[in-house]
Structure formats: C-alpha cells, structure tokens
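Scroll down for the structure; my scribbles are underneath it.
One protein chain is absent from this view; the other protein chains keep their places.
Each chain carries a letter (A, B and C) given by its place in the written order, and its residues are counted from 1.
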Amino acid sequence: MDLGLDVTERDGYTVLAVRGEVDVYTAPRFRERLIELVSEGKHRIVIDLEGVDFLDSTGLGVLVGGLKRVRSHDGDLALVCTQRRILKVLEITGLTKVFTIHESVDAAVGDGQG
Amino acid sequence: MDLGLDVTERDGYTVLAVRGEVDVYTAPRFRERLIELVSEGKHRIVIDLEGVDFLDSTGLGVLVGGLKRVRSHDGDLALVCTQRRILKVLEITGLTKVFTIHESVDAAVGDGQG
Amino acid sequence: MDRVVELEIPARPEFVGVARMAVGALAGIRPGLAYERIDDLRIVVSEACTSAIEMLAHQPPPADGRPAGLRLRCIDGPKTLEVRIEAPGSAFDSAFPASEPEADVDTFRISLIRALVDDAELRTTPGGAELCLTLHRDAAAVDVDGDDLPG
Partner (left out) sequence: MDRVVELEIPARPEFVGVARMAVGALAGIRPGLAYERIDDLRIVVSEACTSAIEMLAHQPPPADGRPAGLRLRCIDGPKTLEVRIEAPGSAFDSAFPASEPEADVDTFRISLIRALVDDAELRTTPGGAELCLTLHRDAAAVDVDGDDLPG
C-alpha cells in the first residue's frame, strides 16, 4: 500500500502533500514525517489532503498530533481538502471546527494564517 | 461491479466502448450487447478497450465470439487498445494475430478495415 | 438468499487494507448501497480492525504461539449487508469503551462507527468478541423476491 509524502516550501509555509491511504499501517510514516518537519523548525505547515484515498481515525490522530505539536511552538497547521468523503470524516469527528480547511494550497498559503 | 457499454456510430462503424472489469460476472452483458448489435445488422464493429480495467479469458472469449459472428456476415471486428496489460493478455493468447488492433478509435474508423 | 464471504487476516496493521478491499468489493455486488455508503463501511471496517489490532498488541501473545487473527464474516443479504468481525479477548473495547475515552483517536473512532453504519453491536463469543456492523440497503433498489442476483 502506497503512502506518498511530498514536502515543498511555499511563501513561508511548509506544504506536506499526502497521497494514498492513511490507516494504521501507513500512519506511522506520516506521523514521523510531521514530527521531523516540526523538529526541523517548520512550524507553519499546510497538509494537502487532496490526494488522499482513505483516511480513518488513525490519520485524524496524526493530524491532531501535528496541530498540537506546531501550536506548542506558536505555529499553525492548516488543511487543504475539497473531497467530500474526507470532509465528512472531519465533520463527524468535530475537526472542521479545530482545523482551518482551505480549498487549495494557493488559498492556504495566501491567506495569512499562522 | 460496473461494466460500461456505450455504443456510438462513426463513419459507417459501430463503436462499442467498454469500461470497467470484464470477467465471468460481467461478460454475459458484454456478449449479449455484441450479439444484439450483430443481429441489428451492425457488421463493422470497433471495440474500444481503453476504459477496461480488467480482462481475462472470459472477456477474450466474448471478443472472439463477436469476431466469428461478424465474419459470418462478411463483416469485421477490430479492437482499440494501447494499455500494456491488456495487450499482454492478447499477446499471450495469440490474439494479436487474430484481431486488428488500433491505437485510437480515429485510427480504427479511418483505416478502411472491414 | 444470503451469501457469505469469510475472510481471516493476521491481526497486524498491514492487513487492514485487505479487509477494506474485500468488503468494499463485496458491498458493490448487489444494488442498494451507494458508493458513498460503501466508503463509509470501509472506514468502519478499518476502525474495527484497527481497534482490535491495537488492543491485541498490548496483550500477551497467545499460549500456542500462533499470531492472533481477525475473522470477518460478511453476510450479503438482499436487504442488509452485515460484516461481523471476530477477534480474541476484549478486542473492541476501544470502540465500545465502558467509560469516557481518554485519547482523541478513540473519540474519533467511536464517532465514526456510530455515524457511518446503520447498526453496530458488540457481542461476546466463546473465542472473544464480535462486532456486528449492519448496513440497510436502499429499499428502492432491493428486489421484491429478495434475490436480485442473476443465476
């Protein structure tokens, strides 16, 4: 099972694009990558979920873990997501109120968040 | 499991575009559609396999059956296929020598076959 | 007529995707379950398997040394699709906790299971626990004679 994790820098933000299925098998790699970024001093992070085919509570835990981590450095972590099925999962778990969710990476980095 | 079967007329040819997985479950619908076309007097048929995700011997049987059927009416049946995995199946079974295989529907209908 | 598919996977993270794929393919056979609901079921199956795998990882290995397995029994009926997931011990406690869950992920898991299937029921079995998930098919798509499959 493939999990793609691509990091790019954009206008002072670190954009982590996630591709594939995020579940109990692949989430550890995702969590480690996020922890790495934060420990490298990247505290303004955008996670692009547009390429995600599957996301369950394990993946949500990684997102929340990342958010807590950057906030402890006065940073911020926003999401990019327009996929209905992923938004549904974020809504059911109340996370649409916890995360800023953008329609595109452009919107996320141009928006003055964090 | 979805099987898509779309019929269009193009320059004197009947183009049957197949989408999805062709196997023992879905092949009967494919076979019936072909038989229908032939009995409606369509004897110059192009089968577009570009949208096929899966094809096994059952699907190959339908193709060969269709070919025999149109040939008994002095017609012809050609394939459109550029997908490596489908071409591989046609090669292993010797059917690349039995069917004319085109790279596009345009090529198939412009080619003067049948 | 009910048709049954059984699947047994090792209780390890890498096999949860196999369960999701098999259940997803099965759920697509009969009419009456839209893509979106099949996606929902895939999530709940993933939650259930993950819950069991995490719980079993914290328990001593079984005496016979064989790795624990998860058994999925999928009952593909004309009106409902049921997925029964059986695991040793009290494998689904994080999905059905006795008290308020502490970890965020457990809260997420419980919310998703409650929201995404029509029914989720936990039973105790001789070998452990069984989580029974049910989706009702869309009535308009269900055949009157109760058997909408050819052949």
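Operating definition for what follows: a residue touches a chain if its C-beta (ideal position, glycine included) is under 8 Å from a C-beta of that chain, and two chains touch if they have at least 3 such contacts.
Since the model is a prediction, treat every value here as computed from it, not as a measurement.
K.L.:
Suppose we count only contacts with the excluded chain; which residues of subunit B make the list?
P.N.:
That gives, for subunit B, the contact residues 1, 21, 23-25, 54, 56-58, 60-61, 64, 84-85, 89, 92-95.
K.L.:
Please output the residues of subunit C touching the missing chain, sorted low to high.
P.N.:
Contact residues on subunit C toward the absent chain are 3-10, 12-15, 17-18, 20-22, 24-26, 28-29, 67, 149, 151.
Heads up, the rule we're going with is that only the chains that are shown with their structure count from here on.
K.L.:
If you take the mean of the Cα atoms for each chain, which one ends up farthest from subunit C?
P.N.:
In terms of C-alpha centroids, the chain at the greatest distance from subunit C is B.
K.L.:
Provide the C-alpha centroid distance between subunit A and subunit C, rounded to the nearest whole angstrom.
P.N.:
A distance of 27 Å separates the two centres.
K.L.:
How many angstrom lie between the centres of subunit B and subunit C, each centre taken as the mean Cα position?
P.N.:
Those two chain centres are 39 Å apart.
K.L.:
Considering subunit C alone, which of its residues make contact with at least two other chains?
P.N.:
Expected reply: no residues.
K.L.:
Can you list the subunit A residues in contact with two or more other chains?
P.N.:
none
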